[in-house]
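Just one protein chain is left out here, and the rest sit where they should.
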Amino acid sequence: MEQLLGMNFDEVSLQFSKISMYPLFDAAHYIVSVMALKEQPGAVDVARRSPFACWISAMIYCFGGAVLSGLFLAEPALLPFSNTSNIVLASIIWYLVFYFPMDLVYKFTAFLPLRLVLASMKEVTRTWKVVGGVAHARARYEEGWLVMIAVGWAKGAGGGLMSNFEQLVRGVWKPETNELLKMSYPVKVTLVGSVLFTLQQSQYLPLAKHQLMFMYTMFLVINKIRMMITHSTTSVFAPFEAVLYSLLFQWQTGVQGPSGAPKKGIKGRKESPNGSTDTNGNISESVEEKANGTTVPRNGYRKKTD
Amino acid sequence: MEQLLGMNFDEVSLQFSKISMYPLFDAAHYIVSVMALKEQPGAVDVARRSPFACWISAMIYCFGGAVLSGLFLAEPALLPFSNTSNIVLASIIWYLVFYFPMDLVYKFTAFLPLRLVLASMKEVTRTWKVVGGVAHARARYEEGWLVMIAVGWAKGAGGGLMSNFEQLVRGVWKPETNELLKMSYPVKVTLVGSVLFTLQQSQYLPLAKHQLMFMYTMFLVINKIRMMITHSTTSVFAPFEAVLYSLLFQWQTGVQGPSGAPKKGIKGRKESPNGSTDTNGNISESVEEKANGTTVPRNGYRKKTD
Partner (left out) sequence: MEQLLGMNFDEVSLQFSKISMYPLFDAAHYIVSVMALKEQPGAVDVARRSPFACWISAMIYCFGGAVLSGLFLAEPALLPFSNTSNIVLASIIWYLVFYFPMDLVYKFTAFLPLRLVLASMKEVTRTWKVVGGVAHARARYEEGWLVMIAVGWAKGAGGGLMSNFEQLVRGVWKPETNELLKMSYPVKVTLVGSVLFTLQQSQYLPLAKHQLMFMYTMFLVINKIRMMITHSTTSVFAPFEAVLYSLLFQWQTGVQGPSGAPKKGIKGRKESPNGSTDTNGNISESVEEKANGTTVPRNGYRKKTD
């Protein structure tokens, strides 16, 4: 982007870093999050059976990062719920997306061009959250770079990291998958961002904060749009990961890496041509299983089916 | 009650609001809670195999509200355990109810007239806890009415809200049910109470605190006695819920509400002729599954049935 913006880059990025998230960008974050919830298998059924559990789930999608970083730093887990205007905004959006007659709101926001705009705006909020988390942790643990990374990560990708427990609210329990075992793209890119901002704050990067914010956000937005348009689930990090993996974990014994198919057990993501992928990049478990033609239980043991 | 008590209502309710919970009412709460634990399927077996896990479970039943609201507000989760006299009282009651020779204590307290008295006294402690939780949250977040509701709710119905994790202590895991998906009566009435006291504290109700405490407690007690005598599980809120549900979530598409049978997925309570319903209103999963003609285990794998 530096070439494009020429000598004004510093000024542009400084102005950019002063954008207020509330209400427009926050609203976009809530819309995209609630839509992602609605696209989870079973979520519409839960919304009909138990609007309350559905609302709690939606709040975890929208405010999970704040709740999780609160737990990490022993700050009240309910702190985000003291911000009434944000909660009301998210609740109205939840209501409209789930219950509007004929599903018009969902259909409207799911219209690709609009969705691209909303998803891009949501990515902008991610930058702000990561930066906020890293700065907040740094104020308490100046030398604790691991704490800074973890809090920035939790703030930016809290909903994903808490997904097991968010699902539990809806009566779904999938212990064999979690975002640590198999990171989805948003969780991964947030971790990378958190590392970058921690390095920046500790002055290991030759960049000002607003410059890094601008560049990281551009990367997020462009990459998100590319993935949505091409329906690609290939992470841009895949080559780096593969190199890193072979350097760190593979040179010893030549075992199959995470991007290769392990001999047994959980299958790699890319090898599954039939796997449907939701907007969060999570492969629908049931579809993946059905694609095998036989019923493979979740815990990986093949039961006798004939 | 106002008519009954005439002009003395204010004075009576004021005196009532000054009752001390410790030790009598607290003891009643512990007795009823530990009895409820003992009546859980498998609890007696756990008590025999692992008295320690059973004791932890009993403590969660008795002090779960304080633990949960502690987590919500980033106060020590172990704070209730620093109150030695309450813990000792609850532990003695746990021991007597579970291990007294020939089960005499349990049989004695389960004697209906006595149980009615104890259950009524337990309901009184619920009011005190909700009021305490709301006031405590209000002291920290004056404008955070959602935090006030949540903390009052957690304090008053903590054991129920934590039931999934309380069961985990006893080696039971039922992810498909939780108190958010399908609220039991105590959890529901505590939520209503927490909303009322939050409104009262924010001066939206034309009532003094002690008046509302008196009226809410009367409602709790009378309703509890009615339910215990008639063995009824019909919530007094059912009509209101139905109206609210149709107003909010049903007018759009005419979908079947929570009191109607959804087209697929988990079946509604009343329409399920084969579903056995326990006193908490939870449909026994296995029975429901058998009703489908084939046996589908909970975790979604179809077992061989032929």
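Note that the chains are named A and B in the order they appear, and that numbering of residues resets to 1 at the start of each chain.
In the analysis below, a residue touches a chain if its C-beta (ideal position, glycine included) is under 8 Å from a C-beta of that chain, and two chains touch if they have at least 3 such contacts.
Computed from a predicted structure; not experimentally measured.
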Among A:32, A:46 or A:147, which residue is in contact with the omitted chain in the full complex?
-> A:147
From the listed residues B:70, B:160 or B:193, report the one that touches the chain absent from this view.
-> B:70
For chain A, which residues lie in contact with the unshown chain of the complex?
-> 71-74, 140-141, 143-147, 150-151, 164, 173, 175-178, 180-183, 245, 248-249, 251-253, 255-258, 262, 265-266, 304
Chain B residues touching the omitted chain (full complex) = 45-53, 56, 70, 74-78, 81-84, 87, 95, 99-102, 168-173, 297-299, 303-305
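Simple rule for what comes next: only the chains that are shown with their structure count from here on.
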Separation of mean Cα positions, chain B and chain A [Å, integer] = 35
